[in-house]
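See structure below.
All protein chains but one are shown at their positions in the complex.
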């Protein structure tokens, strides 16, 4: 009788584990949502395990834009618990010699992606614990070898799903990479002589706000308090596009509607907005390394 | 032995509950799907409980458009079972003094949102059981206090997830609000002298149909039957934009392709369409309180 109960308990625990203990699997790509590509990836993952919890980061990364892929991963990943597996597929070199890798960060997050710079920012902010190259002889959807243009489906979704479901361990992904991963060039903010110089990393596209690379620590050197005015100069390839002072507010509503405001965004980087308006639209400001910003009191 | 079985059963029931009895958590926002904002909210919720069932209502509410947020909630919420928790974040006043609240309706649905008018229509159609103000000293993501511009992530997703997962009760959200919630002004349809006057509440954007505020009960006073012709006048700020008669059909296909048709939409409000075409596009009709419609036989 005891043996019956024991076996019942073992079977149940195994079943519960299968049902409930998968890690979240989060997809990002530049595929858009208009066709069947994202659903093909999720179908492959669901075929791996029916108890995965799947989510989307975004699939609206502009086509081939690896920098934005890197940025969006870094924007969202820290809010997911350790163990979460991210599959990011912005992959203009699909089918070429670029490597396919899984990064495990010091925080315990996993990133499955082509090694093309996508990992630049999470590697820096979350720390590299280990990177492994995906061994496609064992980690590839069966019967997919004839296809050379959709590793998102055939390699990344498949491997991410097996990792998230616990079917393979991180070690079973493939051999450790010891030669480093591809890093995109990017700027760090500079503080000197009471001025902070940075770049406009990206636009908060939905609202037209500018998100700079000036982090809280660097900005703190200005010793500005909410309510103070800041002098803001924005330039494109060295040519001044905008030069004016504005309030440093805690939030948009600290200035009247239609007024400019500097604030710390949700990642605690200095940002520029119009309350209830689009700064990037009004002043035709873009993002990237050639868009610079200088802040002073 | 009986005790062993009993404890096994208790443990299992608790485990099953943890796995299966969360309420659905449904997100709405004006964030769009191009960046990491929605995924940051879901990551926070997933960190609260890995067994939540998360869904999206829409994230394409036009930026700052509280009326449309109110409308879309009211369009979808009645089709979800009681207990469902909606998190709606169209929040131009984020970080200002506007309150953060949870509405429990008489139907047993929950709405987590800034108190800025978003609740106008569901409060009316589903009834207010009780409204509580979110106490951010207990209901806020840990270590998020330095951020003032993303309460969707730090307060609403976090609180909605804890409520849906049963980690907090509705009472633990915060104190009851007895002073009423913010209501957007909106029109009711009027029937007199054989004419019904209403407004065009919103566009059925994907197809270009007009959705009016003329509900089934009001429309019934015309005693029109499918196949009858209706006289339709549409005006913008009092100026007539469209004046013609059209068939009142049960569905689009009751008129030939390209012909105008009046019908009851999926919410049983009177609507105007072109079969296989876009009425709002062809006649340049918009929506809002200044777009009026008059119907007669």
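Order as written gives the chain letters A and B; numbering starts at 1 within each chain.
Quick note on the criterion: a contact is a pair of C-beta atoms (placed from the backbone, for glycine too) under 8 Å apart; a residue touches a chain by one contact, two chains touch by 3 or more.
All values reported here derive from a predicted model rather than from experimental measurement.
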Hidden-chain contact residue, picked from the options B:170, B:186, B:252 or B:283
B:252
Where the missing chain touches chain B, by residue:
1-2, 5, 8-9, 12, 16, 19-20, 24, 26, 33, 53, 55-60, 72-73, 75-77, 79-81, 84, 204-207, 216, 250-254, 263-266, 268, 276
Chain A, residues in touch with the chain not shown (by the definition above):
1, 4-5, 8, 12, 15, 18-19, 30-44, 46-47, 50-51, 54, 63-64, 92-96, 146-150, 153
